[in-house]
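The structure appears right after this line, and notes come after that.
Removed from the display is one protein chain of the complex; every other protein chain stays in position.
All chains are identified by letter, namely A and B, in their written order; residue positions are counted from 1 within each chain.
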Amino acid sequence: MTINLFYIILIIITCIAVPIYAQSEKPVNSCLACHAELDDALGKPAKLIKDDVHQEMGVSCANCHGGDPASDDPEIAMSPQNGFLGAPDPLKIPQFCGRCHNDPSYMRNYNPALPTDQLDKYWTSHHGQLNKKGDIKAAECVSCHSVHDIKRANDPRSTVYFANVPATCSHCHADSAYMAGYHIPINQHTEFAESVHGIAVLQKKDSGAPACNDCHGNHAAMPPGVASIGRVCFQCHPAEAELFLASVHKDAYENLGVAECVFCHNNHKILPPQDEWFDIKNAGAICLKCHSEGDGGYNGALAMHNAVDSLQRKYDEAHSFLQTAEERGVEVSEEEFQLIEVRNSLVNIRKLLHSFNPDTVKTVSAAAFAQADSVHKAGIAALDEVKNRRTGLFIFTIITIIAVTALVLKIRAKEETSNK
Amino acid sequence: MNPNGSISRKKFLDYFFGGAILALAVSILYPVIRYLVPPKVIEAAVSDVMVGKVDEFPPNSGKLFRFGSKPGLVVRSADNQFTAFLATCTHLDCTVQYREDLKLIWCACHNGKYDLTGKNISGPPPRPLTPLAVHIKGDEIHISELKA
Partner (left out) sequence: MNTIMNWLRERVQIDELLHFMQKKEVPVHKAFLWYYFGGITLFLFVVQVVTGMLLLLYYKPGADTAFESVQFLITKVKFGWLIRSLHSWSANLMVFSAFVHLFSNFFEKTYRNPREMTWISGMVMFLLALGFGFSGYLLPWNELAFFATKVGTDIAGVIPVVGKPALLFLRGGEEVTGATLNRFFGFHVSILPLIFLLFLGIHLILIQVQGMSAPLHLEGKITRRMRFFPNFALRDVAIWLVVLNILVLLSVFLPWELGVKADPYAPAPAGIRPEWYFVFMFQTLKFLPAQILFLEGELVGIGGFTLAGVILVLWPFFDRKSSKGEKQKLVPVIGTIAIVFILVMTILGYTIG
């Protein structure tokens, strides 16, 4: 009888104690607990949030949407009295996110290195200006960063990871139905993907190459003005840009309203530059768009192209000659080393073209040409060594003839005596 | 000798034969002996280049040298570390150089920059420089291929 009572009391204590104990261990977030049970659109955020950087930092549903996550009762948890805001007005999302992200002293508690100027920049961007006018289609924070599963920009899964940026922008900008009415092209991504930058970013995952935001800005996105293109490209291509900005073309292009670097190199579809572009004798040359036969620019282009072309040919000739010599067994490593200087010059010259100064180009080209020529001659001299072989053969043949003759005479002599 | 003083035909033949065989032997042995003497560069494929003595490299200096048929760069940093690389820029193969003012390795062609570990830190180069092994034997600096 006492033992049965003991067991009953034990069970009662357990039934009370365990739930209390379990309850005290669980973090209080009723939002997730309830919304995770839902299958529709209301349940989706709860499922996504486990990957979210805010959730990781302990900034959860109520920090953005307000309300009381401690309460199980939806009436209390989601009551406006408790600060519940619900889903924000799509047009007001920048301000919604800006409550924290535009507050440096708040952000300092989480990531002091993160900038807090995004909102101010956004208002200067084209997206921001459209948003102010009430255009709900214009991009705001969520359009690019996603929502509820936001990841750090250096996370390869993030929508704003550098290699994913082109796809993120194209989500709207390549959609002809979505972009109808805005009167801007929708082929940027197609063109970009074919370009050297696109291949570097999308295929080689080279973070040194630019994605959309590097040239256009991200929060302050706006295409650079015609006169500032040179300086934007300058950020990565200082050598060429410096030469260009000091050249005659800078002012000429500005007066004509021509988009500096883009005029020859294109903006999105930037392909490896070809010597044919300034081969002014060729009908497809870019220079012919402004210059015609006889004018200063035409003659300048002609001089530059001749300089580069003749040097390239000389280099190719010397290089293939050395390769043949090496395959024949002639030692030419010293000559190959000297040819490296010529190769460097070729790269350098194509950069110097941006000065649009034929004299500079011709000077460098002439020096390199002389070097390639001397390498070629040295290779020929090395191959002459082979001539010595023929002399050796000649001598050996003579000796062999003498030896065979002597042998034949010896045989004859022996056989004469043995016959006698 | 014959009575009239000339060498007999048989003897002539013998000398002729002997001489011919001797000439033949020399023409075969000469190349073989030259072949057997080791050439100045003893081993195949440049495996070791002596670039100079330690004193010839002040701190914060770099020097280009020939490594086989490729250019090499040896750098002595301000804190006396020696490093060496193939001086071929990983962008478009120009020859890089050491910049004492910038205290890093620089490519004149398109302004590519590498730190003293050879890592590409700025500009177009997509990859670091190929490192070479540095061995200091006594007071001589020897550069060789880096064995993985």
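Basically, a residue touches a chain if its C-beta (ideal position, glycine included) is under 8 Å from a C-beta of that chain, and two chains touch if they have at least 3 such contacts.
Just so we're clear, the structure is a prediction, and the values are computed from it rather than from any experiment.
Asker: Touching the absent chain in the whole complex: find that residue among A:D117, A:D175, A:D316 or A:E331.
Answerer: Result: among the candidates, A:E331 touches the missing chain.
Asker: State which residues belonging to chain B touch the missing partner chain.
Answerer: Against the missing chain, chain B presents residues 24, 31-32, 34-37, 39, 41, 43-45.
Asker: What is the set of chain A residues that contact the non-displayed chain in the whole complex?
Answerer: 326-331, 389-390, 392-393, 396-397, 400, 403-404, 407-408, 410-411, 414-415
The working rule: only the chains that are shown with their structure count from here on.
Asker: At what distance in angstrom does the C-alpha mean of chain B lie from that of chain A?
Answerer: Spacing between the chain centres: roughly 38 Å.
Asker: Going by the contact rule at the top, pick out the chain B residues touching chain A in the complex.
Answerer: It comes out as residues 10, 13, 16-17, 19-21, 23-24, 27, 66, 68-71, 88, 92-95, 108-111, 120, 123-124, 126.
Asker: For the complex, which residues does chain A have touching chain B?
Answerer: Where chain A meets chain B, its residues are 200, 204, 206, 208, 236-240, 333-334, 336-337, 340-341, 343-344, 347-348, 351, 395-396, 399-400, 402-403, 405-407, 409-410, 413.
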